[in-house]
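Here the complex is missing a single protein chain, while all its other protein chains stay put.
Let's turn to chain A:
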């Protein structure tokens, strides 16, 4: 048994390598999808079909003043961030500090979109953590939210001065998201303000 069989050395035919090439092609495709294209993107992110379209019409009461009805007009004239939030949403609490900073030091016009919330809870939340919003739309039963394609909180839309939706961020905004993702878009559309 100590005799060894010597294999005749022969070149593999090209056909034998096909499975290897198929494997490599599939592996690179998966690698591309998972690591390159997916970088920095939440796997649950759903691209919004509303980008580039006028913001939907709405008529919602103001959170802070129930007698006041807010319409799409509040979006016009200036680039604004429409921020969907609720007092029951932990990630909204997380991004709130950043929103306060943006409103105070960057002069960004923030429009609150209080979503599926109780008025008293929402007001208590603002009293406790501060109010960065110029106005706040109150949408407790998700009627306007469906028109905006909202599926969670927080979500933030960049709306230009003409009321056209330019970007949608799903998930909280922090300083890095602000600097790399949202600020460049705001600056691009601020230049076009009439």
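Couple of notes before you dig in:
Just so it is clear, a contact is a pair of C-beta atoms (placed from the backbone, for glycine too) under 8 Å apart; a residue touches a chain by one contact, two chains touch by 3 or more; residues count from 1.
Here, contacts and distances are computed from a predicted model.
According to its UniProt record, the chain left out of view corresponds to "Cytochrome c-type biogenesis protein" among "Peptide/nickel transport system permease protein", "Protein-export membrane protein SecF", "Cytochrome c-type biogenesis protein" or "Ammonium transporter". From the options A:129, A:151 or A:189, the residue with contact to the unseen chain in the full assembly is A:151.
Where chain A meets the missing chain, the touching residues are 3, 5, 8, 44, 46-50, 116, 141-142, 145-152.
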